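Written out below as structure tokens is the structure these notes cover.
Left out: one protein chain. Kept in place: all the others.
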Amino acid sequence: MEHTSERLPVLKVRDLKVYYETPRGDVLAVDGITFDLYQGETLGLVGESGCGKSTAAMGILQLVNPPGRIAGGQVILDGQNLLGMSDEALRHVRWAKLALIPQGAMNSLNPTMRVRDQIRDVIVAHQRKQSGRNVQTRIFELLTMVGLPSRVYDLFPHELSGGMKQRVCIAMAIALNPMVIIADESTSALDVVVQRVVAQTMLKVKQALGVSMIMIGHDMGLMAQMVDRIAVMYAGKIVEIAPVREFFAAPKHPYSQLLIESVPSLKERKPLKITEGITHDPRNPPPGCIFQLRCPFVMDKCRVVAPPVQEVTPGQLVACHLYENSGDGSLIDVRDAARNS
Amino acid sequence: MATTKVGDVPVETTLEVAKVAMPRSPRLMGRFNRWDTPWLNSKLLAGVAIIAAILLIGIIGRMVWNTDLAFTAKSPLNLPPVGFVNSRQQEGTWAHPLGTENSGRDMLALLIVGAPNSFMVGVVAAAIGMSIGTFLGFSAGFIGGKLDDVIRIVSDVTITIPALMVLIVIQSLLRQVELSTMALLIALFAWPSPTRLIRAQVLTMRESGYVQMAKLSGASTFAIMFKEIMPNLTPYLFASFIGNATGAILTAVGLETLGLGPQRVPTLGGTIYDAISAAALLRNMWWWWGIPTVLLAFMFIGLLLINLGFDEIANPRLRQSSQ
Partner (left out) sequence: MSEMLLEIRNASKIYKQRAAGGTREVVALQDFNLSIPKNPASIITIAGESGSGKTTLAQVILGFTRLTSGQILFDGQDVSTSDAKQMKDYRRQVQAVFQDPFGVYNPFYRVQHVFDTVINNFRLSTSRAKSREFIEDALNVVGLYGDDVLRKYPHQLSGGQRQRIMMARAYMIKPKLIVADEPVSMVDASLRASILDVMMRLKQESGISFLYITHDLSTAYQIGDQIYILYQGSVAEKGSTIKVIDEPRHPYVQLLVDSVPVPDPDIKWEGEIVLPPEEEMRSSVHSGCRFYPRCPHRMDRCLEAQPPLYKIDAVDHQAACYLYDQNEVAAKAVYSS
């Protein structure tokens, strides 16, 4: 976990841009994000609504529909650039190498098909012909892996509870042993205890299969439990990526600090931290730093020049004028430097 | 690379700064400019233009041309349009630019009077049908219970009845048919579809958060119906009206073409009927049945484009990015 530099990235996203056309200009939903997903890790992607995290997932999966479009960048999975691949080629990549557990997955199960048929569809559509026997065995295997009793095999989705439906979706996602799974708010509609069960199932499955995962969400508590690194998005840009412990102990970017402070805890009562949402027009972001309108530490420089993304160590980066890369794997806070000079 | 000062902070001027210092240039790729809204849909505009043109013929024509020529049979018979010669070697004249038919009625006058007639029958029928439909649909959705069951069954049954066939039977039994009678009869079959639509929307809106809020604010049932729910029905009413009017116009024209339309008033379809029963096809009087047919074709195309345009507006996914 500490030696990220020795691990290989299994998914490379470079300067991905997803824009939405509106009559009054493009909405820059995802405006040039760059990150790596390393083998076997879980990367959390957090941000408030409208920050573009779900759109980023759609962009990676090449599932962007008009009026949205992918305006640039690269998504390299296992050496192949997904952008520009034909539909046919993408079909072989999807589900077999890259799977998605979508938002509201529970509601995307076909209510007229039994669980076994839906899972079978996934397996058969993306893999060469398998014997019926093989598929059946595989389905039972998957159900066990997600902790569902075998009788779920014959049931319809409406006969299952929310947590069970969610676990069926997880089973579908891992059916073809993909390299990467993107989970978009996969536990948000669930009760606390069920959420724990589903989350622990996902951890177990990840452990067993060695899958790399991108977890999109907004529950920081859940993130702390589930992920190895956290990426923070704000208004279409990634502002910080850090290993989870360091992130919670000392968040660097002012927005990350705001996120951490607004998490209510069950341990102590503290004064509530009040803030507003994204305040600028997504069609017309301000020049310079994207966060300048809400930043408590904004400087003149921030209004003109966009902060460069500085990589501290491989996999850890921050985009903020408050920090300078010291070059030896750490960041210098310019305020400390100013104070000491 | 140069250095400049922002406030009192020296900043390296790079291309980055230059780019952000310039205002965003307007996107002039012809796709979306400042004037484009979903309402300026090309199909909708084209359709409205066509229908407007046809109606204009009627409106302006009345002022410019002598519409009596559509009724009295004073003109020379069977004249072709200007620039053509008929089977009797008579030439068309500018006094009757589109020719005349076999009872001496002027074609242009027939079009000027007939086009709006066919149109208005459809519009009136749709309006009547919509009014009935809205009232019934609202009652069924809002009050529910037995009333809902009754209305629903009657409307579901009526929808399955083939309207055109029944209208043919009814109108052939009636000796004289006026425009208004025809409108009423068509309306008889136009009400079930708006009823179902309005009922479905009212059922949904009845459970909505803002209706609950209105109840919490002490609003009366009446106020909820008219102030909260009704305004939100207007888009559906509008769309339903366009669809219904189109259907009613087509039905009206169909009946007229079969000879079942009003006899005293010229209509486009009626003109075609007259032409066919006078064997105009054999006598090579193509202008008699041809010109109204072309006009009807334009009318249908215009209505179709309006419907398609509305579909695209209502459902953004249908909008092509090439628009």
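Every chain is named by a letter (A and B) in the order it is written, and numbering of its residues begins at 1.
We adopt the following convention: a contact is a pair of C-beta atoms (placed from the backbone, for glycine too) under 8 Å apart; a residue touches a chain by one contact, two chains touch by 3 or more.
All values derive from a computational prediction rather than experimental measurement.
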Of A:49, A:108 or A:330, which sits in contact with the chain we cannot see? A:49
Just to verify: which one of A:14, A:138 or A:218 makes contact with the chain not shown? A:218
Full-complex touch with the removed chain, picking from A:119, A:139, A:215 or A:258, is A:258
Contacting the left-out chain: of A:113, A:197 or A:331, that is A:197
Can you list, in ascending order, the chain B residues touching the missing chain? 208-210, 212-219, 227-228, 231-232
Can you list, in ascending order, the chain A residues touching the missing chain? 48-49, 147-149, 159-164, 191-197, 199-200, 218-225, 244-245, 248, 258-260, 262-266, 269-270, 272-278
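Criterion: only the chains that are shown with their structure count from here on.
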From the C-alpha centre of chain A to that of chain B, how far is it in Å? 48
